[in-house]
Structures are given as structure tokens and as C-alpha cells.
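Removed: one protein chain of the complex. Kept in place: all other protein chains.
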Amino acid sequence: MKGLFIISGLGVLAMLAEIFKFKRALYPIVLIGILAALVANFTEFNNNMSIDQFNNMIRFDNVALAFSGVILLTAFFWFILANEYFNNETSLADHFSLVLFAITGGLMLTAYSNMTTLFLGIEILSIPLYVLAGSRKNDVRSNEAGFKYLIMGSFASAFLLFGIALIYGATGTFDIMLIRAKINTGTMPMFMYAGVVMMLVAMCFKVSAAPFHFWAPDVYEGSPTVITALMSTIVKTAAFAAFMRLFLIGFGSISDTWGMALAGIIALSLIISNVTAAAQTSVKRMLAYSSISHAAFMLMGILALNAQFSMRAILYYTLAYSIGSIASFTGLYIVSKKGDETYEAFNGLVKRNPMIALGMLISMLSLAGIPVTAGFFAKYFIFTTLIASPYKWLLIIAVLTSCVGAYYYFKIIIAMYFKKSDKHEPVEFEMSHALLLGILTVITIILGLMPDMILNMF
Amino acid sequence: MLTGFLIILPLIAALLLFFIKGEGAKKVALIFALAECGISLLAYVWYRSNPNMEALSLNCNWVESLGIKFAVGLDGISLLMVLLTTFLVPLIILSSFKTTYDKPNAFYGLILLMQSALVGVFVANDGFLFYVFWELALIPIYFICLLWGGENRARITFKFFVYTLFGSLFMLIGLIFLYNHTGLDTGIKSWAINDLYAAGRSLTEAQQTFVFWTILIAFAIKMPIFPLHTWQPDTYVTAPTPGTMLLAGIMLKMGTFGLIKWLLPMTPLALEKWGGVAMGFAVVGIIYASCIAIVQKDYKRLIAYSSIAHVGLIAAGILSANQQGVQGAVIQMMSHGINVVGLFLIADILMRHTGTRDITKLGGIRSMNGQFGVLFLIIMLGAVALPLTNGFVGEFLLINGVFKFNAWMGAFAALTIILSAVYMLRSYQAIMLGEKKLNEVVFGSLADSDKAVLIIICIAVIAIGVYPKPLNDLAEPAVKALLMNLK
Amino acid sequence: MIKLIGLVPLFPLIGFLINSFFGKKMSKGLSGTIACASVLASFIVSVLIFMEVNASQQKSTVIEIFSWINSDTLKIPFSFLVDPLSCLFLMNITGIGFLIHVYSTSYMKDDEGFSRFFTYLNLFVFFMLLLVLGSNYLIMFVGWEGVGLCSYLLIGFWFKNDAYNRAANKAFIMNRIGDLGFLLGIIMIFINFGSISFGEVFNKASSVPTSTITTIALLLLVGAMGKSAQLPLYTWLPDAMAGPTPVSALIHAATMVTAGIYMIVRSNIFYSISDAASECVAVVGAVTALFAALIGLLQTDIKKILAYSTVSQLGLMFLALGVGAYSSAVFHVTTHAFFKALLFLGAGSVIHAMGGEQDIRKMGGLKKALPITFITMLLGTLAISGVPPFAGFFSKDEILAHTYEHSQLLWVVGSIASLCTAFYMFRLMFLTFWGSFRGTHEQQHHLHESPKAMTIPLIVLAALSVFGGLLGLPEFWGAKNWMSENLDSVIIRKNPTILSHETEWTLMAIAVLVALSTIYFAYQMFIKYKVLPADKVADMKPFQRVIYNKFYVDEIYDAIIRKPLDAVSEVLSKLVDKQMIDAAVNGVGDLTLWKASIFRKLQTGHIGFYIMTMVVGVIAIMFFSLMK
Amino acid sequence: MLNQIPINYYIFLSAILFIIGAVGVMARRNAIIIFMCIELMLNAVNLLLVSFSTLHNDPSGQVFVFFIMAVAAAEVAVGLAILSTVYRNIKSIDIDLLSKLKN
Partner (left out) sequence: MGYSITQWLFGILSFLAIMFALMVVFTRSPINSVLYLVMTFFCIAGHYLLLNAQFLAVVHIVVYAGAIMVLFLFVIMLMNLNEETEQQKTLVTKMIAGIIGGVLLAVMVGTLKGAEQMQITQHGASQIGMVKTLGVVLFKDFLFPFEIASVLLLGAMVGAIMLGKKEIK
């Protein structure tokens, strides 16, 4: 809860900075603020005071706090990655406040316990992102990304709302726990299930699962690289926290309505994302497809409906994925300074800068799910949850597509370690980025060696 | 403790090596590999004095909430595999002394890293740990092949990688399935090998069948068993020789070892029902690969196919699930590891001295270097399983085991003794005998390092063949204990 | 002394080790001496042990050296069995082996691979001793394969010649085919008897079903056919003549090829129980004897003739085994070892004198130049032809008598085979030693009698060929058949002789008559009419051509086994492996990339399309999950 | 009672309006029209919420509508802002021209 306030307060502060002219100081202030939020977040941990606030509009229980922690941590790393993005004189404060508002929305999504807060959270998260995606105003591709995101996001929101309305119609409440209680006690009219399915569709859109994923590659590609990193980490984590709360807690008991549909979505996502990613030439676009495939993996955790363990599995997965993703975007950011975002940009990186290549290597291995990186345990937990469910067959698809996944991640590794580059000069990079990559690499390995740290959080 | 140290030492050495620049890395790596070998011998001595010695095992928590432990220990079979690994790695390092590799520190570091993972695979007593080491072993070898390999390596090594990964993921599913069935009465899930055994045996036949095939596919790819073998010849040919040696000499044994320790005792019902089918593939593979080996021109490729044939027999023996079959498999794993390293070294020596491995272009080398001819001959005889060489003991037990399982399978599997003679003798004749064909090449005396390795291998070939008792004494009770689980 | 049985194989092994490590550095004389001495030492120990066994009541003793392979119930010690049979073979091997070693020191004098030769030869003796000493089937198998290896090494001794190398490969591989049968037989024995030690197995034999015994016996027979060059696995033996002549004498005539007979005699209980199996042995033996003898009739290479003769004689021994006359077979093995070794060494002496020439068409009139060789060879020829009172007469007669008892048809076949034997052997003698010299002038100039190291073994062997028959005088003469008495303890079930003495006398008379008349016929043909073998195949009559070409067996094998195997392998390698299995694997990858290119096109970039797919997705999900 | 209206009617009315909006999004190229169609969809939802609110006699449904309105306003504001940057660059608001990002 405090984290939420601190972050939204920081957003407002950023706006004031424009007026009171302390834009230069903003960057450190924000970093410190996020750390403060992170600390505040953890002080609330295992602290019952934080439960049930504002008439149960929002509920920062341990699950929510854990996911908030992931978001805040990722945000911290993201700000380090994005330091150059905040050099733009014109919109410096705007950028800060937009990102911070988006994070506020993300934090809400981890903790909502009412349809209102869910909806508002999604919008608070999305609207700044529409803007950020289109923030390179003179670049048509950026415009297009923002525009596509906006249209499709609003369209999906309409479905979400229609679903909420139908559920409200059947239960007479927006409170998730009450809805859950109503579902468990009585028979529900058919249209409520339609509402659940519509919400499923909308949430699947937010996490970019096929066939609602089409926006993701285009938007990821068109947006500035750092914004893409933001979207594929924080936004994804938040969306998953929301998805999980809604479907594991809210609609867990009627999973036979949406289970099969979700399984189909997962299967389709796995196949389409991995297969399409294999044919990409742009790394950024590949990472977009890869994020779809990871989303499908996380959805498997939800599908397994093994409430306690699913949540841990998803928490771990989001963390591992966010870390790996930020790291790979950092690598991409470093090598693509000259604008080349294809695999060729990575050619011969090991000769030009072995440490960055090593960091990239570990993050790629993590994304591909090779032990003993965090990504491996993430996949492992998902497998463990799913294997006890009736949807075992998904594992077969998961395995097959993971192999395809290895193909495109290893394309980068092969490019870095094997391909010859025509450039020989060392890569230019900022110290902070190298440091970031190093820290993320270490975290990836530590998470891989000691997954208990995260699992025992709640 | 000691076992844990066996895993850690090469790891530390590998990390250390990354800081040593230049050719000195070779020697450092060799020293560490020898130290490792010494420690494994110490483990052997301790084990013989008391197999249940606490100092040999290590059991500490890793991921407590999931019942994952860092549990390592030795039984007869794993001790043999560890000895094989620690015996071969110094030889492999020594055999590469005459070749200059770009960035030697990384090269040898990766070899030691690989050794660490391999030892881990063999000593793991925890299903999860086993899987982790299993996958970890893949990374260094992938890089060894990718960075120092031959023509077209990116594609070939990647195929190898994905193929293996594909299998491993299936194995992971199978293992998780087993894990989920542990502790049904206590409620505490565990990855401990004995719990997995118990879980496996408590399953119905259909469930066991699922586990059997998912896990088998990983092992079958790693070994490889026909028809999942096509990654192997290309990879063996493309990899740098030390990589090929690691792959064929040790890594291949991961599959057979896994089959013995991680599959046989888990699924007795499925084994009864499907063991024959799986064995059918293995046996077909023996004949198939042998036939292909007959017409290979590239000597390295020929050995690669012969390796498929040999390992097919090993797999068939294991699947027969009787004492002779499994014990034979263990012995043959040792022998094959030693022989194949020798053969690949020979291929490498040929390449270095003559610039080609094409057996149709070679010839008459024996008249130029008789010593090489004799060493080659002895190793080749080990490969064709002549009695009193190491190949025979294992092969006899294996055929015995398979024959016991099914006489026709046994008879077909035994065709290997004819076919292996055909391709081995033919290739030996083509390379070594007759008149010399490459006139410009003078095949001088061998380098000291090569000679040392070949001689050590030859001694091992004969010593194991004449007096396999030390191996048998380790393998026999271990296999017996393992097979008790099937009843 | 029996406890020291280990020494017997140990001496040759030491000889082998010394020669293999230091052979190159030693002088040829020293190297040869060490080799000879090691075999001689073995021989002496063998004789001592033989005498001890003969004297003692306990006929068979098992000495365990160390435990070799242990696997549950399968316990295979590395242990030796000393009994009359093994002792007999021990003496045979070491005795003749020693003579041939001595002979070789001179024969191979000028060869650069001198020490290598003795290395192999010692190794061979070692393995051969293992073969006969082993107290269980697997040790026998060790020796069995070991001698195969040495045979391979020695056939390809001159490894620069690719034809020789091919012959070596052929020998090894053909032997391996037999070995496969043997090995499977051993495994079946283990599975059915729970042990592979001779003692235990033979004790249990009567409690195992006959059908199983038959299978085992047939599998063992396959092994024996390979090693003893029986139809259809005999073709390697004639080719094996590529090796140096002493090798042919030792390995491919006197010792190794009789291993099959040894093995069957050892396992005689199986064949006694299974009539079907013994019938097979007899038929294989008879057919081989006749077949090889026929081929021998028209060969022109002196060593090839002897080789086919060996095959034929081995066939005769198999015939004896098949009809249950085990001691007769062993008897013939012994006498055959004497005279065939003699003949080969004699042939070696001739070849030595002729400077390497082996074609009898190029020889002639050598008896003056090589008197000792001539006389000893003549004695050997008389022995093999079955002329009394030479060794061959007794052993062959015993076999034929037993055969007659068993089946008259087989007797006829056997008799024809020995008739042919007499003919081609005398053809060889007449063409080589009589008449005028047909070689080059240079060769004629070079002709010389061989040195003493070569002639002394010849003389010793000639003496043995002459007097060897004493070992097994026919019982109906009232004499003691030492051979059969000696082997009494080894042969578990004996067939009593049922023939009347008159019949036996008649048969003997017929045999002698046939042999003598054949010799006379040959004399008429080659001395009187000076018939010379045709130089060119084209000059031959069709049936001659078929025989000259050895019934085209090699070509047939080539066509039905080797070429198809190569062709199938090519197909497997190029088509099945690359085009099918690997292509399928790669196909999965390519298919993925191909699908990827299609999926990529789905990403059209048009929002309208995206929205439509979304709505279609909604429809599909609502339809499938709600409208059940 | 005759002045009762079955809730079903409202559900279907909303659904029809919603679908008309959706069809509009699919069938038009003008970005502004598309925004308008999305507004139409949101209004359909509003209508549904209000009718359910009346059904349950519960004001929270109507309160939710306020939030939807707020969001709709915000979305339109941002949407039109983005649209104006698009227009600035390509001088058109035809969505089919915005398909540079693909594959």
C-alpha cells in the first residue's frame, strides 16, 4: 500500500519538477523513491494491518506484496537501463510521471480485490503506455505502435467491461471475494459464464496470448527499446498478477468453463509465438514473440489451478522472466545504439566485449530455460504444477515449442560467439549498463541456485 | 564429502583457468584433471574398505520446500562411471597437447566444467540434481563444439543441442510425474532416488508406460539409439577431437547410466510390457549402424557409427534387465569409453599427420610407423571385442543378458561381433596396411603425448580384458541391488 | 607337476612378451632362440604332465588361476583342465609347434619381420594352449578367438600386399561367423545348465531336454565349422595360404584348424545325446571331405592343393565325429598333424628352393636337387594317401570302418574323398619332383636343398608320419588301441563296435586297393603320359573349369553375401540414414521454419485484421466453452 | 405488472449495440470513427451496468459507470493526441496506412 502511494506520489512530484525546475535531480530522486517503495513494500510483508483497505477495494496481502516487490525491483533496474531515455529535454518530467503512473497501475493490479480497481488499474497501466509507446513523436513507427496499442487496448477493455457487467448482473457485486462466494454457493445464470469468458479474453489480450497477441510484436517493435523493455516486464508481471488473482481466486471454482478455452489459448500461443519467433530477423521482434511464449508458460501455471503453488510458480516465473528480459534488452540496447536491431548487431560480440556477451549468454540461457539459471526453475515450477492437472498434454506442446525456443535464443548466442563481425572496435557502453547487466546476471544465477528464497515468500 | 569435492574441484579449476592466459592453461588443466583422478582413486579405495562410508556421500538441502536435495553418493555403478570420467579426462587433455586451440584457457576450462557436470550426473542421488547436471553437461560441450569445431558447425551443433534438449525436457516431465507421486502417504514430496523408485513402482501400468517412454526418450537420444541417432555422426565429425572424445567417451554413458539407474528400477511393469519394443529398436540399431559403418569413408564417421552399434548393444543389455545384461552394460560402458577415446585419438593423429581421414586415400601407414600400427591394432581389437581385451567381457555378458531375455534378439544383437569385425578390419586394412598411397606424406614417429595416451589406453584395454575382476567386484553387487528393486 | 600346468601357456607368453618388446633390438638369432626355447619348455612340461596324468588314477584335474568374470550365477574362473585329451593336444601343439619354430628360424631368416613373426607365432601357441587347456567353454573361446587373431596376423604377415590382407580379413571374418555360433552356444549352455564349466555341464547333460541339446550342439557345430573350415565356411582356409609356409603348417594344418574337432570331442556328450546333431556333423564332414578333395584335383598352387587336402581331411575327421568315433577323430588329428605339417614344411622347402614360386606347373624334377625334402614329402604323401603301414592308413581306416558301421552311403563318400586325396597328392608329387624342370633358368640355377634347421624338422615329422600309426593300431588286429584307451575317460558314451572282423578286414583291403590303384593311375597319367595341367582356363573342359574355379564358391559368396551387404549398407547410409531418417529430423526443423514464414504473414500489420482475429477468437472460445 | 421490462431485453440491446460497435471497428478505416465505435461499445456496457444496477437495486453499478466515463474520456484524450501526432507525420488518419510494423 505504501509502495503504491510512494510511486504515485513520485509521479506527481515528477510533474512538479517541470514547474519548480528540479528536473536534473529527478532521476536520483526517482531511483531513491523506488528503493524506498521497495523497502516500504517489504515492511508490510507478513503484516496483517495491510489487509482489507478501503472497503476491500484493494488488498495488499502477501501475494500482492510479493508481486509488487517484483514490479518495483524490475522498475528499479528498468530505470537504470532507461537513463538515456530521460535525457530528452522536452518531455523529461512527462516521461517520468507517465512511467511512474504506469507502475502505479501495475501495483494496483497486484492487489485489487474489486472489479473497479481491476479496471482502473488496467487503464492506469495502459493509458500512459499508449503514450509512451508513441513517445518518439516524429517516428511514424512509434506513432503506429502507440496507435495500434491504443485501439486494440481499448477494444479489449470494452470486452473486459462487458464481462464485468455481465458478472455484476449475475452476482450483484463487484467485489471479487463476494463474487467468489456467490459462485460457490449458488447456481449462476449462463450469462455470467459468458462474462467470465469475456474477461478471460480481455486478460489474455493484456498478457498477449494468441489469438489476441497480434498487437504485441508490432507495438514492441515500434516502441522505443526501453519502453518495450518496460512493456515486456513490468506490464506483463502486473497483468499476470491480475490474471492470477481473477482466475485463481475469483473464478477458480468454475474452471471447467474457462479451463479448456485457456488450454487452447496456451497451445495456440506456444505454437504461434515460438514458430514465428524462429523466423524473425529483428531481435526486438523476436523478444516480443518470446514474451508471448513466456506468457503462455505462465498461463499454464494459472491453468494448473494448484492455487498455492501456482502463485509461487507464477511469481517466480515473472521474476525470472523480468530479470532475464531486462538483461536481454540491456544487451540489445547496448549493441543496437547504431539502430541495427537485427541478429547481425550481435555478431562477434564476444570479441568486441566478452563480458557483455557473457551477460547476454546467461540471460539467453535463462530465457531458454537451461539450468542452473532462474529461467530453468521457472519452467520447472510450471511443469510441476501442470503435471498434476488434467492438461498434461500441454506439456508435450510446451516441450516441443521449447526446442523451437532454444533455436531463436541460440541464434543470438551463435551470433555472439560464432559469427564474425565486420566491426572490430570495442562496443561503446555506459558503465551503469554494464553494471546492470552484471547484477542481473548474478541475480539470474543466484535465483537459479537458490529458488527457495522466492518460493518461501508466502 | 569426497563426492562433493569431486564435483567442485573441476569447477574451481575451470574458473581458475579463465584467468590463465596462453598455452599454460593446458598444463594447469592437466594437473587438475590428474588431481581429480587421484581423488577418485581415493574414493575407490575408501569405497572398497567400506561402501557405506559417510565421507563418500553428501546430503544437504537445496530447495527445501520442494524436497530437492543436494544429495550425492556413490554406489558401484556410479563409482565406475566416475572413475571412467576421471581417467579419461586427463587422457583427453593430454591427447590435445599437440593441437593449438584458440583461447586455450576457455577451451580447457570448458572441458573441466564438463567434467564437473558429468561427475555430478553420475553421483547424483536426487532426481532433480541429476536432471540439473544432465542439462549442465550440455552447455560446455555445446560451446566446445561450436567454438572449436569444424565445418558447418553452427548448424550441426545446434541440431545436437536441440535434439538433446528435446529429450531432456521429456525426461523432466517424466521425473516430475514421478515426483508428484512421491509421499502419497506421508504427504512430503521428495526427489530422493529411493522415493522416486517407490513412487514409480506404485504407479499403474499405464502411468508407468508414460514415465518409461518420456524418460527413455532422453536417454535414447543421448546414447543414441536408432532411429534417434542422426545428430550423432555429424556432431562427432564436426566437434574438435577432445569434444568428440568427451561426447563419445563419457557423455554417451550418461544415457546408458541413466537408463540403468534412473529408469530400470522405476517402472518394472512398463519395462515388462515395453522393454522388448525398446530393445527391438536398440537391436535394429546395432545392425543398422554397423552396416552403415561398413561403407563409411571418413574414419571419424565410421567410429561414430560403430559407437551407435556398440551403444545399441549396451542399451539392449540394460533393457534385458537381468544381472548379466546390466552388469555387462556397466563393464562395456567402461570399455567402450576407453576404446572410443583411443579410436578418436587415432583419427586425430591421422588427420594431423596426413591431413585426411578419408580411408580410401590413406594406406600403408604401418610400414612407416610400426609402433603406431601395433597400438592402433590393440585398440581396434578392443573395439571388435576380442577375448582378453576389454571389449569382450562386456560384450559377452551383454549378449548373454539379451539372449536370456529373448533368444532371437540375442542372436541378432550378437551379429555385431561379425559386423564390427568387418568394418574395423576393413578400415584398419585400408588405413594401415597395403602400399602407401599418399606419397608426399611421411608418417613420422608419434608425439610423446599421443604415444603416452595410446599406450595407457592399450594397457587399459588389455588389463581390463585379462583381469576385469576389480570392475566386476564393483558392478556385480551394485547391479544385483538395483535389480532387487524390480522384484 | 599338474599344478604347474600354468607354465605351459606361460612360456610362450613370456616368449611373446620378450619378442614383442625387445624383438627389434635383439639379433635374429636370439629372438628365434627365445621363441623356440619357450615352446620347447612348454613341450617338456607338457610331456611331464602327460606322463603324470597317465600314471595317476585321477584322470582330470581343474586348476584355477584366477577368477575372471563373475556375474551372479555366471561364474567363470580362468582355470585349466588337465586330462588325457588336453594333454594329448598339448603335446601335439607344443611338439609340432617347436619343430615348426625351429624350421621357421631358417625359413624366415631373410625376412625383415623376423622377430615380429616369432612374436605372433608364440602368441599363437599361447592361445592354442589356452584353447585346449580351458576348463570351461569361455576360456576355450578365448583361445579360440585368440588363435583366430594370430591366424589373421600371420596370414597378413606381409601386410604390404593387399591380397594377403584381404585373405587375412576373410579368415578373421569367416571365423567370426563361426564364433558367433559358438558364443551363442556357450550362452545357451549357461542359460540351460547354469554353468559353463565342462565338468558341471557334462554331468547335467542328461537332465536337459534333447531338443535344447540339439540346438546347443548345432550352434557349437557352427563354431567348429568356422574354425575347422567345413562347408560352407571353408573358403578362408585356401586363401589363408597367403601367410608364410610355416604358418600354414602350424596353424592351418596341424593345430588351429583342428580346434573344431577338439571342441566337439570335448562336448561329445551333447552329440551322443542328440542324434540329429551328430547326423549333421557327419553329413557336413562327408560333404566337405568330398567337395574339397574334388577341388584339390585340379589346383596348381602347391600350397592350395595342400590346403584343400587339409579341408578334405578335416571333413573326414568331422565324419568320424558324426558317427561317434571320437577317438578315431583325435587319432586322425594327431596323424594328420604329423603328415600335413610335414607336407607343408616340405612344400615350404620347395618354395624356398624355387625362390617363392608356388605353381607346380613351373616345377618338375626337383627330386635330385632336394633329396631330403623329396623323401620326407614322399613319406608324408604315402601317409596321407592311406598306404599301409604309414600313420594315415590306420587313422583313416578306423574312421572309414566306423563310418561303414554307421552308414554305407557316407562310407562311399568318404572313400571317394580318400581316393581323390591319393590322386591329387601323387599328382603333386609327380609334377613337382619327377619329370623335367619347367621353371626359369635362373630358378634352376638357384635350386638347393634347405639348411639343416629346415630339414631336421622334416625328418622328425617324417618319422612320426611313418610310425604315428602305432598310437592307434586296430583292435581287431588284436593290438591295443592306445588312443582310444587313453581317451576313455573323456568320451562319456561310447558306441560299441558291432562290425565283424571279416567286414573290417574287407574294408581295409578295399581301402588299400583303392589307394594303390589310384597311385598307379596317377603314375600312368603324369609320368607315363606326362599330362600337364592346362595353363589357361580356356583350354579346360567345362567340368574342369568348374572344379578349377573351386565350384565358384567364392564368387557365389561374393554375390550373395558380400555384395548385397555392401549394397544394403550403401543404401542404408546414403538413402535411409541421410534421405529418410536424418531428412525427417531436419524436415521437422525446416517445417517449423516454413510454418514460421506462414505465421509471419498472419502478422499483416493491419489493425482491422487483428481485431477481426480477436473477435473470431472470442467467438470460438465462447462457442466451445459455453455452447456445449 | 405491465411496466416491467425483462432484463433480457437490456442484455440483448447492449449486446447489439456492443456488436455494432465492434463491427464498426472492423469495418472502418477512419481512426476517429473507430474511436467512436469503441465509445459506442463502452456505452453499451454502461447501459448494461445501469440496467443491472436497477435490477439489483444497487447503486454501485451506476458508480462503476462513472469510472467508465472517466476512463473513456481519458482514452479519447490520449487517443486523439496520438492521432494528431500520426496525422502530423503521415497527413492521414487512415488506419490501413499504419501497417509499417508487420511480420
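The letters A, B, C and D name the chains in turn, as written, and every chain counts its residues from 1.
Assume a contact is a pair of C-beta atoms (placed from the backbone, for glycine too) under 8 Å apart; a residue touches a chain by one contact, two chains touch by 3 or more.
Not measured: the values here are computed from a predicted model.
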Which of the visible chains would the unseen chain be in contact with across the whole complex?
-> A, C, D
In the whole complex, of A:69, A:153 or A:169, the residue touching the missing chain would be A:169
From A:127, A:202, A:265 or A:314, the answer for touching the chain not displayed is A:127
Residues of chain D in contact with the chain that isn't shown?
-> 1-13, 15-17, 19-24, 26-30, 32-33, 35-37, 39-40, 43, 46-47, 50-51, 53-55, 57-60, 62-63, 65-67, 69-78, 80-85, 87, 93-94, 96
Extract the touching residues of chain A with respect to the undisplayed chain.
-> 8, 11-12, 15, 53-55, 57-58, 89-91, 94-95, 97-98, 101-102, 104-105, 108, 114, 116-117, 120, 123-124, 127-128, 130-131, 134-135, 137-138, 166, 169-170, 188-194, 197
Residue ranges of chain C at the interface with the undisplayed chain = 608, 612, 615-616, 618-619, 622-623, 626-627
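In the analysis below, only the chains that are shown with their structure count from here on.
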Between chain A and chain D, centroid-to-centroid distance (C-alpha), Å | 26
If you average the Cα atoms of chain B and of chain D to get two centres, how far apart are those centres in Å?
-> 65
Indicate the whole-number Å distance between the mean C-alpha point of chain A and the mean C-alpha point of chain B.
-> 42
What positions in chain C touch 2 or more of the other chains?
-> 589, 600, 603, 605, 607, 611
Chain B: which residues touch two or more other chains?
-> none
Touching residues on chain C, where the partner in the complex is chain B | 66-74, 138, 141-142, 144-146, 149, 152, 156, 159-162, 165-166, 168-169, 172-173, 176-177, 179-180, 183-184, 187-188, 190-191, 565-566, 568-570, 572-573, 576-577, 581-582, 585-586, 589
Per the touch rule above, chain B residues touching chain C in the complex are 159, 163, 227, 229-231, 288, 291-292, 294-296, 323-324, 327-328, 364, 366-367, 381, 386-388, 392-393, 396-397, 399-400, 403-404, 407, 410-411, 414-415, 417-418, 421-422, 425-426, 429, 432-435, 467-469, 472-473, 476, 480
Given the complex, residues on chain A that touch chain B span 365, 370-372, 376, 380, 383-384, 387-388, 395, 398-400, 402-403, 406-407, 410, 414, 417-418, 450-452, 455-456
